[in-house]
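The other protein chains are all here in position, but one chain of the complex has been omitted.
After this line comes chain A, so read on.
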Amino acid sequence: MTTSLVALHQVTKTYGSGHTAVTALHPTDFALQAGEFATVIGPSGSGKTTLLTIVGSLQQPSSGQVLINGQDTTDFSERRRTDLRFNTFGFMLQASNLIPFLTVKDQLALVDRFNHHKQHEMSMTDLFTMLGITDLANAYPAALSGGERQRVSIARALYNDPPIILADEPTASLDTSRAMKVVDLLGDIAHKMNRGVVMITHDTRLLDPVDTVYEMRDGHLTTLDSAGLAKIRAAAL
């Protein structure tokens, strides 16, 4: 068996301490393979973002082990985490992902400033063509629509060829057809480009290209089979 891109063992997360402590994540196991498109659904405040930020090394778990490419990151310094994020993850975060004073083109060019030697698998032009944002290359984020911003975020996330893409509600601000396109795109990234993709979503109608569906409830993560998924879908209707 090949090593998983991501493997979480008994990971927990508690925010705060004492009386005000909030357990956002109870002991959780999670794994992601290359070429796998996984989603996490669940109610607001259930711990989805918390899980994603721990996977993406944006924060450390309270306990448990996080392995990235088989390497235990528990004792990584902040500097190593930073480099890990740069090289391993493409993020699409829940809030803004773009730097307000950079044009679309410069958002990506910034990656090159810190990564001089790297040959990109997909050039900037290719990415822009694939995402249909060629005409936006010189626009600033403030001038983009929500959907355009999401596509730029995807371009930005893909540009450094990260093996793992983490997307926190990338379809939240989009209408159904645009949301569908983004989800299809993330599916292609997993299946055609052989990346690992984790997407958080509220929208259970958009799960066609998804390989694995997890449900988060009060900090507990469970895998949903097709029956469970059907039940949730029925409840949502």
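Just so we're on the same page, contacts are C-beta pairs under 8 Å (C-beta built on N, C-alpha and C of every residue); 3 or more make two chains touch, one makes a residue touch a chain; residues count from 1.
What we mean here is this: contacts and distances are computed from a predicted model.
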Quiz item: Can you pick, from "(2Fe-2S)-binding protein", "Cytochrome c domain-containing protein", "Putative hemin transport system permease protein HrtB" or "3-isopropylmalate dehydratase large subunit", the UniProt protein name of the chain not displayed?
Solution: "Putative hemin transport system permease protein HrtB"
Quiz item: Who touches the missing chain here, A:A34, A:L67, A:L102 or A:M180?
Solution: A:L102
Practice problem: Would you indicate which residue among A:S4, A:T49 or A:T73 is in contact with the undisplayed chain? | Solution: A:T49
Quiz item: What is the set of chain A residues that contact the non-displayed chain in the whole complex?
Solution: 49, 53, 56, 58-59, 79, 82-87, 89, 91, 93-102, 106, 109-110, 113-114, 140, 156, 168
